[in-house]
Structures are given as structure tokens and as C-alpha cells.
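All protein chains of the complex are present and in place, except for one that has been dropped.
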Amino acid sequence: MPVETWLYFTLGFMILGSIIALEIKDILSSIVAIGVVGLGVSVAFLFLQAPDLAIVQFLFEIFAMIILVRAFVKKDYHAETPARVNGFLVAISMLVIIAIFVSSISVFKLLPPFGQPLFETAQHYVDHGVRETGAVNLVTAIILDYRAYDTLGEVTVLFTAILGTITILRIRNGKNAGRKGA
Amino acid sequence: MILYLMCFALFLVGVYGLLTKRDLIKLILSIAVMGYAVNLFLILFAYKKDAGIPILLEGVVQGSMVDPLPQALVLTSIVIELGTTALLVALAIRLVQKYKTFDITKIRRLFG
Partner (left out) sequence: MNDPKNGMTLIVKTVTRVTVWLIVLYGIYLILHGHLTPGGGFGGGVILALAFLNIMLAYGRDATQKWLNIKFLEDIEAVSATLFLFMGILGIALGGRFLMNFLPKGTPHALFSAGTIPILNILIGIKVAMSLFLVVWVLAGLHEEEGGKK
């Protein structure tokens, strides 16, 4: 079968999974459904010839699920009264979103068909990448040689995000944290 | 073109969740869905028909390759997404501990 057929199937599956994740009442089912959507992204990356991304997406999905389950599932969530939903606002939002979707069809018609990319600037990397960097994995050659400065910024963003997380989580238990070393 | 439209529909599902849901966890999940859609769109857009992976294999003569540049950018984007998710989870935990509810309409202090 051609790649497009598999991608139609995967994308439809992902849309269905995300709608289920947002509409279902039980919070554990919701988190698991989001995990399924992430694995769908990973499979789509495999079909699109990006094995690096497939591995990283798969692992990060597992990690995000562990964080979410660890953080929220044990709390007495089910004792909460379900959130009140304003039907009028939901209807308006649905109408606006459908209008955006219908009017964007003409914009997407301007794009080239699937399989014929617009970007041609990266041809330099494909032609000269191995000779200039020595790395046969061209994705690694780009993120750690041609654009290593981007990676430095990315490490800084990750460092800051994790630092913020740890700081926010430690605010109340300052005394305990010092003693336990946590 | 239909693939691009389906990817855009996935993004709009995330926007729908962000606009209509009143639950902190559902908001975090909506943001994650929007991130998936954007990453997937960049890679869909860079796909070249009948092209191989952007890795040279030993002893194999390869034809054309897909564009490695968007893959490098999306790799960065996935990692940062996880960092922001962790930050959002931390903020949500503190909000729940302070106000004892997951419903954002009941958190009166945020109305300013």
C-alpha cells in the first residue's frame, strides 16, 4: 500500500483518539488516550522516514504519561463535582472552529501536493554533510554541528523549565527538602 | 492536500479543547495535542516521494533522501514540549493544592 493510505488511517485514528481524550469523564482513560495519540505520532514519523523522531517521540510519550499519572491519578479526583459546561459558549466555539476549517481549505489548496516539498535550501546538507562533519546521521550532523547554537539554546530552555518545575514543587516543603536532599 | 487538512483538523481539536474545557488536566492535554499537530505538519510537509531516511548506510547506494533540516528542528521542539508539560503539571499541582478544585471557573483569585 502507498504511504498515504497508512497516513490517512493513522491521522484519523489520532483525531478520534484526541476527541475521546477530551470528552471522556474518567481522567485515567483520558491520559491513556493522549498516550495513544502520541504513539500514533510516532508511527506516522516512521512512515515519513524519520526514525530519529520516532524513537524520541515514543520515549517522551512514555515519560509524559508517567508524569501525568504520577501527578494526578492518585488524587481524589472522582469526588469532584463535574465541571459545569456552558452550552451556549460551546456551540459558539464549535461554529467558529468549523468556520475556520472550511475557510482554510482554499489556503491549503495553494500548497504543493503531498510528496513534493517546497524546501530546497537543505540540499546543501544532503550533498556535503558527510564530508564536512564526518557524521553519517545527517540529523545529528545538523543539530550538533551546523546548528549547535540552536541546541545550546534548547538545552538552556530545558534547564530553565526543569529548574522552574523543581522550584515550584519545593516551595511549601522547604524544610523537608533540605533534610531529605530531595 | 487531504493529509494536510487532517493534520489541521487535529490542531483544531486541540483548540476546541482549550476553548471549551473547564478542567486543568484537560487544558494540559489540549496543549499537548496542538503540539503533536504542529510537529507532524512540519514533517508531513518535508516528505519527498520515494525518498529514504537521512542516514547513510554502509555499503548501500541510496537515492534521494528526505530533508533532514525539519527533522532536526522538530527533535528540538519535542524535547522543549516535554519541559513545558512538566512545568504546567507543577503549576497545576500547586493550584489544586491551594484552591482544592480542578475547575478553573471556581478559581476566583485568577479573575483579577
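The first chain written gets the first letter, and so on, giving A and B; residue counts start at 1 in each chain.
Definition applied: a contact is a pair of C-beta atoms (placed from the backbone, for glycine too) under 8 Å apart; a residue touches a chain by one contact, two chains touch by 3 or more.
Computed from a predicted model, the values in this text were never measured in an experiment.
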Shown chains touched by the chain that is not drawn here: A, B
Which residue from B:13, B:27, B:43 or B:75 sits in contact with the chain not drawn here? B:75
Which chain B residues touch the hidden chain? 53, 55-56, 58, 75, 78-79, 82, 86, 89, 93
Could you please point out the chain A residues that touch the chain left off the display? 51-52, 54-56, 59-60, 62-63, 66-67, 70-71, 74, 130, 133-137, 139-141, 143-145, 148-149, 151-152, 155-156, 158-159, 162, 165-166, 169-170, 173, 176-177, 180-182
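Here is the rule we use: only the chains that are shown with their structure count from here on.
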In their shared complex, at which residues does chain A touch chain B? 3-4, 7-8, 11-12, 14-15, 18-19, 21-22, 27, 30-31, 34, 37-38, 41, 44-45, 48-53, 56-57, 60, 63-64, 67-68, 71-72, 75, 77, 80, 83-85, 89-90, 93-94, 97, 100-101, 104-105, 108-109, 111, 113-119, 121-122, 125-126, 129-130, 136-139, 141-143, 147, 150-151, 154, 157-158, 161-162, 164-165, 168-169, 171-172
Touching residues (chain side chain B, partner chain A) in the complex: 1-10, 12-17, 19-23, 25-26, 28-30, 32-33, 36, 39-40, 43-49, 51-57, 65-76, 78-87, 89-94, 96-97, 101-103, 105
